[in-house]
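Everything on this sheet refers to the single structure shown next.
FYI, not all chains are in this one, though none of them got moved.
Each chain carries a letter (A, B and C) given by its place in the written order, and its residues are counted from 1.
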Amino acid sequence: MSESKKFLYVNRKAPYGTVYALESLEVVLIGAAFEQDVQLLFVDDGVFQIVKGQDTKGIEMKNFSPTYSALGDYEVTKMYVSKESLEERGLTVDDLMPLTYEDEDDDWAEKDSIILVNKDEIAALMEEQDVVLSF
Amino acid sequence: MLHTVNKSPFEKNSLVSCLEHAADGSAILLIEDGVYGALNGSAVADKVKSVMGKSTIYALGPDLDARGIADKIMDGIKVVDYAGFVDLACENDKVQAWL
Amino acid sequence: MKFTIQVNEGPYQHQSSDTAYQFAKAALEKGHEIFRVFFYHDGVNNATRLTTPPQDDRNVVNRWSELAKEHNLDLVVCVAAAQRRGIADKDEAQRNGKDADNLADGFRISGLGQLIEGGIQSDRLVVFGD
C-alpha cells in the first residue's frame, strides 16, 4: 500500500431532493483527516450543489452549502467542475459560490479552488485516481 | 388535471414524459428537484416553453429558493408556495405524480 | 376538500416525505380534511421511533407524530411493505417472532386495502415518491 492515495469524490446529484450531496460532503470532511490526496468533481446535476444563494428556510431542511466554502481549511482545494454540465443547465461559473483556499506555499495567497474542465479532461482526471467514490 | 414532477430533467425522463402526455389545459407543477426544469436557458427550456400555450407551468417557490435558482427561471412560470400547491390540487379534478 | 396522501420514500434519503408533510400541513391550515396518510414502499421507514437525527436538522418522524396528534390524523403503514423493511408494532413483532418493535407514536400498521379505500373515500389522492 502506498503512503497516500488519490481520492476522487464524484458528485452527480442535485442537493436537497436526495440526501446524497449532504452525506457525500460528510465523507469528504471525515476523509480530510486521513491526509490523502483529495479531489472533488461536480458533474451532471452535481454542479447544482455549489450554486450560490441557496436558502432552505422554506423547505425546513439544513442549508449545507456554506460547508463547501470551508473545505479549503481542510486542505480540500481542488474542485473540478464540468463546463458542459454548466452549459446544459444554463449556468456559468458566476452562478457558483466563490470557492477559494489560502495557499501556504505562496504566502497564504487566496486562490480559486474551482477548476473548470471539459469531458476529455474529466476522463483523464478519473484515470489518474486510486479510488473513486460515487454519490 | 394537475401533474407533479419532482426530478431534475437533466437526470430523469419524467418531465419530458409528462410534457408529452399532458392534455391541453393541464396544470404542471415542478417540485423538489423538478424545479430545475424551470431554469432559463437550459437544454430543456425550449421543450418546456413549447407547452406553455396549452398548459400552465408552476414551480414550488420554497424548492426554487432552497436551490438558489428563484431568479434564474423562465418568464411565464408561476411560482406558488405549499398553500398554492394545495389550491392547485383542489382546483384540478385529480393529481398525477410523474415519479 | 378531503385528501389522501401517499408517501413512497423514507425519511432523509429523499425529499418526498418532507414535501408530503408540508403539503399536509398547508392543507390542514386551509381547513381541508386529511382522510388518511398512507406510507408505502420505503415510505414505511418514516414510522420508526428509533431515529436520532442531528440536533440542527428536522425530525421527520416526530413531525408526523405531532401533526397526527394535533389533527387526529390517520397515519397508516402498509403491513407487507413494513414486514419487508423491518417496521413492526408490538403485535407484528410478536406474530413474527421478533424480540423488539419500533413503530412510532401515531402510526398504525394495516393492509393495502386502506390505500384503495383512501382513493375511493377522498376527493383527491396525492402521491409523493422518488
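The rule we apply is simple: contacts are C-beta pairs under 8 Å (C-beta built on N, C-alpha and C of every residue); 3 or more make two chains touch, one makes a residue touch a chain.
The structure presented is a predicted model; accordingly, all values stated were derived computationally and were not measured.
Participant: Write out the stoichiometry of the whole complex as a formula using the chain labels shown.
Facilitator: Complete complex, expressed with the shown chain labels, is A x2, B x2, C x2.
Note that only the chains that are shown with their structure count from here on.
Participant: Can you check which chain pair, A-B or A-C, has more C-beta pairs in contact?
Facilitator: Looking at contacts between chains, A-B has the larger number.
Participant: Quick check: how many Å separate the C-alpha centres of chain B and chain C?
Facilitator: A distance of 26 Å separates the two centres.
Participant: Which integer distance in Å separates the CA centroid of chain A from that of chain B?
Facilitator: The computed centroid separation for chain A versus chain B comes out at 28 Å.
Participant: List the centre-to-centre spacing of chain A and chain C in whole Å, with centres computed as mean CA coordinates.
Facilitator: Computed from C-alpha means, the inter-chain centre distance equals 35 Å.
Participant: Taking each residue of chain C in turn, which ones touch at least two of the other chains?
Facilitator: 15, 19, 22
Participant: If a residue has to touch 2 or more other chains to count, which residues of chain B qualify?
Facilitator: Each of 6, 32-33, 62, 81 in chain B touches at least two other chains.
Participant: Which residues of chain B touch chain C in the complex?
Facilitator: Spelled out, the residues of chain B in touch with chain C are 4, 6, 31-33, 62, 81-83, 85-87, 89-90, 94-95, 97, 99.
Participant: Help me check something: in the complex, which residues belonging to chain A touch chain B?
Facilitator: 13-18, 44-45, 48, 51-59, 61, 63, 65, 88-91, 95
Participant: Could you pull out which chain C residues touch chain B in their complex?
Facilitator: 1, 3, 8, 15-16, 19, 22-23, 25-27, 29-30, 32, 124-130
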